[in-house]
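For reference, the structure is listed below as structure tokens.
Only one protein chain is missing; all other protein chains are in place.
Lettered A, B and C in written order, each chain numbered from 1.
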Amino acid sequence: MKCADVFRLSMAHPGDLSELETLIAAGTIRAADVTAIIGKTEGNGGVNDFTRGYFTQTLMGLLSKHLNKPSEQLIREIPCVLSGGTEGVMSPHFSVFCVRDSKEEGRSPASALAIGTAFSDPVPAENVGRRDHVEAVANAVRAAVAAAGIERPDDVHFVQVKCPCVTVARAAAAIAAGKAPLTNDPNKSMAYARAAGAFGVALGLGEIGPEDFNDGSLLSDFSIQSPRASISSGVEVESHGVIVFGNSPNWSGQLRLAHRPMADALDIGAVVDVLADLGITAAPQVTALDAARIATVLVKCEPDRRGQIRGNRHTMLDDTDINAQRHVRGAVAGLIAGVIGDGRIFVSGGAEHQGPDGGGLIAIIAASN
Amino acid sequence: MKCADVFRLSMAHPGDLSELETLIAAGTIRAADVTAIIGKTEGNGGVNDFTRGYFTQTLMGLLSKHLNKPSEQLIREIPCVLSGGTEGVMSPHFSVFCVRDSKEEGRSPASALAIGTAFSDPVPAENVGRRDHVEAVANAVRAAVAAAGIERPDDVHFVQVKCPCVTVARAAAAIAAGKAPLTNDPNKSMAYARAAGAFGVALGLGEIGPEDFNDGSLLSDFSIQSPRASISSGVEVESHGVIVFGNSPNWSGQLRLAHRPMADALDIGAVVDVLADLGITAAPQVTALDAARIATVLVKCEPDRRGQIRGNRHTMLDDTDINAQRHVRGAVAGLIAGVIGDGRIFVSGGAEHQGPDGGGLIAIIAASN
Amino acid sequence: MKCADVFRLSMAHPGDLSELETLIAAGTIRAADVTAIIGKTEGNGGVNDFTRGYFTQTLMGLLSKHLNKPSEQLIREIPCVLSGGTEGVMSPHFSVFCVRDSKEEGRSPASALAIGTAFSDPVPAENVGRRDHVEAVANAVRAAVAAAGIERPDDVHFVQVKCPCVTVARAAAAIAAGKAPLTNDPNKSMAYARAAGAFGVALGLGEIGPEDFNDGSLLSDFSIQSPRASISSGVEVESHGVIVFGNSPNWSGQLRLAHRPMADALDIGAVVDVLADLGITAAPQVTALDAARIATVLVKCEPDRRGQIRGNRHTMLDDTDINAQRHVRGAVAGLIAGVIGDGRIFVSGGAEHQGPDGGGLIAIIAASN
Partner (left out) sequence: MKCADVFRLSMAHPGDLSELETLIAAGTIRAADVTAIIGKTEGNGGVNDFTRGYFTQTLMGLLSKHLNKPSEQLIREIPCVLSGGTEGVMSPHFSVFCVRDSKEEGRSPASALAIGTAFSDPVPAENVGRRDHVEAVANAVRAAVAAAGIERPDDVHFVQVKCPCVTVARAAAAIAAGKAPLTNDPNKSMAYARAAGAFGVALGLGEIGPEDFNDGSLLSDFSIQSPRASISSGVEVESHGVIVFGNSPNWSGQLRLAHRPMADALDIGAVVDVLADLGITAAPQVTALDAARIATVLVKCEPDRRGQIRGNRHTMLDDTDINAQRHVRGAVAGLIAGVIGDGRIFVSGGAEHQGPDGGGLIAIIAASN
């Protein structure tokens, strides 16, 4: 049987991997077991957020040294999904997901955390936000589910995807080559990339079929959504990287995963419910003892595009000074960190088609009692 | 007996007082009863936030028309305390506090909401953030407590003060006149003004004595703090305006007030506790029925100046792109709005000496069942 | 004959009209002569810039007092065009354009500054950025040219238009009424409004004909442009307001107007050339004596949408922290203020179809020697 471990580590700056280095040096983490990384860096989370690239370069250099493989190869083998923006109470951190062979055999009586990863081929700029993009993600999702050895689709609880987007420069290059990118507005491109990624997860998990959408559905038909899809987009990748998380009887260990859709940015009920799914009570805050059982918290959210939350006007979308995604990440992280009692949570903006329109989703990995 | 009413109104932009105009036209509000205003406008909350001045000009123009008094006089009679910055889920709104004679006589068996106001003389730029500033606030607090007819100091639950600050231009004018302002950094000046206001409240309420502090204590000795002081600072006022809120047997009505200190930006317990003080349960969210009883929510908070929250690094203070107060307002408002289920809450940054260091305070006015 | 005067006044904040008040009190300006205002306020220049509304409310209140007309009427008679954003060396200021009867008769041997204004009907949200919008502006331009008594189209040198745009709230209201706004992205809406305004000026001045464009040409066919169109867009207006500036032998006075297209954001040559057109030398800076002859400087500019200036990458469009228009205004104002030696210049972003693609235009009004 295989067993997944999660190490949630802090960093002093986006190039600081010293906590990981220490754990590898101590033998706590075997570099060869590192399967995926999901982290929050302290950039602005937008097109010009280079903290993601800086972290990635540092990580791959560190693993390269321990694994004797070039960074260029590792970057295509180990998904490193970073979301920029630690607004408000969020604390920069990264979760290292490791997979090792356990000594146990047979099947877990209770299922345990299972992880699988996959990569697509590089994505041309003109494909971003179109059906080719959706299908490339769906194929990678299916490959990752298979890699995780998860048998029942319902046992998949969270799929993290990182998609490339189009910068002004990439758009110009594509146009010069006679191609037509969907948009040359970088922030718009990131939104389309996230939407296509969400459709890809829904398609790959069988939540929707190939006839249920067309190019026009993206960022338009918000009835299409996956409550298990978490999509990031950034300039620093050229292929889709996919990490599938589920519970499986074929895996051993104390960790289990649960998820809930969030109806809107005020949905504290979803946070309490997903904790309850894992046997943890928040009344109103998780106790320190229970908080220590929580391995990682993964959240998607968005500023309601209709300009209101429960009938009251919000100002996130009309703000020229602060990007709307930065606004909503700060607010939702404030809510969830208050329930958990810990700012080391992954809250990522841009939840188009990822959970209910105007809301998003939350997934938590925690150890059994 | 007197009776206080609270009307929480929304606005489409900082110059939109149409909801107030409608209520006055309908006779629901008598213009002569308007005693104070506390609101959140959608500016940046900093020195160059002119949404506060825009709202104030519009409000005074409207009341001037109904009361046949010049705006210049009204602005010195009716405190209008605005906090800029509706980050995240906050919704721009303002609470109109009205005081009228009720037909009831004698004393309320349960105390009811009592309100009193006062103004200081204009404050010279060189006094901002110094003992003169502290004492001017303290005197105005005492005058407002007396005006409210609150007899026991413990019955005061919330004191809102608006203090002037020093802009680059005001500092230059003072220096040209041979005076020495404490600082010519506008954001620093706002911080000192808030600190001095908090000391003034503590002094005025008898929480500290005149020997308990000197000029050097401001922004330095954070053991001195008042859990009932809420201070705003802005360029648009020249005097200290004070509004005292308490519960008093001399007042009638259904409204009552409670407050709690907040230990830090994750202190969801304080939010649940202050609701419980008013007989309202949040499990995890206030029901719609109970939410309708809530008249207004008033909060102060701050980015922990030590750079950490519960041992985890936050990035609010090192951010060159987004002002730290905008960060923390968004996070704390996200938490509280999630518990209340409503974004129309007054969350104001800059809680120096207002509640515990790194935290702040919350006060809620609600109607009895 | 008529005569136009220009008063360039400073302000301490967006609600400060004290310099105008002083000039009216002194009799230097007759309130009834005030024909139009063009100014730079210190907001962010975006959808949520309320400094424009604040200034406008203050201005109309002041003129209302002197003219005994309600503000609501004046706002439909006197165009008040404000551009938010005094980035870098720009100084908040406003130019008051007055028209009076002069004692001179006959015709000016040299033409003199001529000004005419006009307003359109209110613009429904669903029309913004479409042919109806273009034609409404064109009609207003023709009316303003006629009002100015300018006979030859070539004598028109600058047309300032202020168009309404669509906020999230306005878009939602239109959709609820069964209408389809072009976009519900406020910044996109402002761009379409400016583009439609520029097409309207070109159509109104006969630079293009009605068959030369369709709805798809806006923000797409950048060969269509007017080197005399300056368009602002904002939430605070509901009709198009047009001010036409030209030189005419039917007007008297010392002031004359010239304009030049700017090829890109580095086109210092255009600045020197337009000064030369008015008999002013910059070598490299205008002398203090000549600077005193300059009545007002009006500029449009934009961040090159292709991501490069003269072959070098710029980062304005990929910046999530600072809006691209704020970037370019600061840079172009730095250039022009350096040549003029004065930060009181009107530099407005969003030059879509206003002058060459990636550049813009400059117009200067100056007195003869």
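To be clear about the criterion, a residue touches a chain if its C-beta (ideal position, glycine included) is under 8 Å from a C-beta of that chain, and two chains touch if they have at least 3 such contacts.
What you see is a predicted model, and the numbers here were worked out from it, not measured in a lab.
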Touched by the hidden chain, which of the shown chains? A, B, C
Sole touch to the unshown chain from C:V96, C:L218, C:I309 or C:I365: residue C:I309
Quick one: say which of B:S10, B:S102, B:N187 or B:Q254 touches the chain that got left out. B:N187
Write down which of A:A12, A:A25, A:A177 or A:A283 is the residue touching the left-out chain. A:A12
Residues on subunit A facing the left-out chain by the touch rule are 12-15, 42-43, 48, 50-51, 53-54, 57-58, 61, 169, 235, 321
Mind listing the subunit C residues that contact the chain we can't see here? 10, 12, 42, 44, 86-93, 265-269, 271-272, 282-285, 309-310, 312-316, 321-322, 326-328, 330-335, 337-339, 341-344
Subunit B residues that touch the omitted chain in the full complex: 44-49, 167-169, 172, 184, 186-187, 305-308, 313, 315, 317-321, 323, 326
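Rule of thumb we're sticking to: only the chains that are shown with their structure count from here on.
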Going by average Cα coordinates, which chain is farthest removed from subunit C? A
More than half overlap in residue numbers between the two sides of the subunit A-subunit B interface, or less? Answer same or different. same
Can you work out the whole-Å distance between the CA centroids of subunit A and subunit B? 39
Subunit A-subunit C separation of Cα centroids, rounded to whole Å: 46
Quick check: what residues of subunit C touch more than one other chain, meaning two or more? 48, 169, 321
